[in-house]
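Starting off with a structure, shown below.
Missing here: one protein chain of the complex. Every other protein chain is in place.
And then chain A:
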Amino acid sequence: MNDFGMSDDDLEQMYQEVILEASKNPHGRASFAPDMALEESSGPSGAQSTVRASHEYCSPGESHQFNPTCGDEVTVHVEVSETEPRTIERLVWDGHGCSISQASLSIMTDLVAGRSVDDAMTLEESFHKLMESRGAGLDDESEADSLGDAMVFQGASKYPMRIKCALLGWAGLKDSIAKALVA
């Protein structure tokens, strides 16, 4: 039978130092989006982001992602250059969540900020593949190398309940880039 939980060893493997550190001081976090899950009532003022596009020559895109099982949410804000190659000039996010989701956002920020949209999308695909690997990791060594620190989530990929935590920020990245490209 599948064992979706973990022993003490598995616990250490899942919550590696990189993850615990990144979740305590995540990179890319800024304060600009409202906490939708905590708002006493929804309304037109509820969903307003306050972040301003800082680069005149960029198209901004923003995406709000929500994990209904735990109320975790993140708003990812990207600004993509309008000239080729289209590049992520700025990436900030605002949100709250478990250590897996926060660390994943932090490591994602380090990986894709300043990279081309094409690179970011390739990385997003690789990360998705990693999280669907049920703990097996990636066969292609160069693909695994490209993910760098993000490979620490291989431990979390064993646990169906935690995959969404790691993917939440990446879903926001993909969606916000798509919005920036059509802006």
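Here is the rule we use: contacts are C-beta pairs under 8 Å (C-beta built on N, C-alpha and C of every residue); 3 or more make two chains touch, one makes a residue touch a chain; residues count from 1.
Everything below uses one rule, namely that contacts and distances are computed from a predicted model.
A.B. asks: Just by its UniProt name, which of "ABC transporter", "Transport permease protein", "Cysteine desulfurase" or "Spore germination protein" is the chain not shown in this complex?
C.D. replies: Missing chain, per its UniProt entry: "Cysteine desulfurase".
A.B. asks: Which of these, A:S63, A:S99 or A:S157, touches the one chain of the complex that we don't see?
C.D. replies: Counting the whole complex, the residue in contact with the absent chain is A:S99.
A.B. asks: What is the set of chain A residues that contact the non-displayed chain in the whole complex?
C.D. replies: Its contact residues with the unshown chain are 3, 5-8, 10-11, 14-15, 20, 24, 35, 37-40, 69-72, 96-100, 159, 161-162, 165.
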